[in-house]
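Certain chains of the assembly are absent from this excerpt, and the rest are unmoved.
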């Protein structure tokens, strides 16, 4: 079964949210529009809508996370769901079971929605293939494959500040090869008809199939940043350095760290993004991170609205309808 | 004070749920009937009833658990309780205190219901003896003593598929000696007038008092399974093998593992049960676990309804009344 078939029903309605690949421009735009309607909800004193009332959302984080897990939990709370947080990261019982047995057992608990982060690529799709109809799976990051809600909050941030994707040059900088975030971003930027996508990385960290994704490759940061409207820095996974794919942090910053000087080569009103948490002085100079072009903290806020949007579309309600 | 007096008031109403021993057929049947009324609740889109609204249920798991803890938490959520989950397993503060001091301190927090799992037999009773009137204790497993909600979800499963206990042959297979699950099951099966209870285990793992419990003993699996209607496999506690009470896993499976071939000696419509998590290929062959006679996942689902039933009976409401 293709990812497309798993995620969308015959009428194009969202059933699961597993990967940007396999979705279409219409769904992505609906997510962004729905999220916009929720942004006002999160600004109100009483931040709740009853869209998931009486439903149970289970958080299954097989990898540690603070930001993604917290914003998924807040999104579910603000939709009035009950939440079951399973520390599968430390639970010996779950660790001894196969993923399939874990799925079957959790599903027997009549959970309506699973949010899963797992170190294996494809695990969210695997999960979705094995739940009953009516139960949905949201991918919160699977191995080096995709992290689709992160990409959608990034698209929301770009649209919020830059409106029209068809006029934009967007640069993604860092370890593209191992990044599920970059993979999801590139798919989303393509579906939204971004004028130009640039990928900037050391040659050792460029995946072989990047060109087929419709991106331009650079291994020189200064050249890659020229006239771009959006700069997306990736988080440096320090464990890669042991594998000799990367030089030291200091060396990395010298070649690929975003400084004020380098940023000045981009468009004067370019925005700077990062999925967090930032290694200050490694991916980004502190003054850039805290500067006026950085929208890194806004990304976190928008992440709640975007996750509320995806959850509510899956249960068949848009935020606008819910508020009317 | 006897377990009976602790658990039931003068009118036979449930005050705590500590052990099957000390209860009676009427209470067990009321639990099963009440659970049945909740099964429809858990199937609805909005799965909540307000029976525990404004009350606080505290989960105290001094031993790790995923399944039992999650289903207790879901049961409490679906009854609209507030939940306090205490990681007493890892909390240094609690570890330094005596159990009695922990009880007194938690009770001072005006908690209405405690769910406790503890490695010491008798700890749930001890807990119940030291809380104020109106506060109740539910045993989620105490040492090698009892695990009464597990036994009741097993009884629910048996009644669901087989109706009349007085016509049934039930076999329990495995490490009976160390199993709180088996102990609770035997008491419950006896109270519900089960026609025949068989206990199948290596001689080293048969408790000395098993015969007084009104069961038939077998150390041969093939013989024990002949014509039974229900096969309950116990989880193999691997740490027992170090103590030389058990052979290797491979050896165990060879003698006591449930295969299709062995299962064919039971009644053709026999059901296969297991409290989970299953060690595939140790207690049960995978094809049996995933086969048509296995009701292992249904047990998990029924566990939520049964725990809702016990909690609601303790606060003085049956599910049927609550729904009317």
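Going in written order, the chains are labelled A and B, and every chain counts its residues from 1.
By our rule, a contact is a pair of C-beta atoms (placed from the backbone, for glycine too) under 8 Å apart; a residue touches a chain by one contact, two chains touch by 3 or more.
Remember, predicted model here, so these are calculated numbers, not experimental data.
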Identical protein chains across the whole complex (2 displayed): 3
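In this section, only the chains that are shown with their structure count from here on.
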Subunit A - residues contacting subunit B, complex: 53-56, 82, 84, 86, 88, 91-94, 96-98, 101, 104-110
Of subunit B, residues touching subunit A in the complex: 42-48, 64-67, 70-71, 73-74, 77-78, 276-280, 297-301, 304
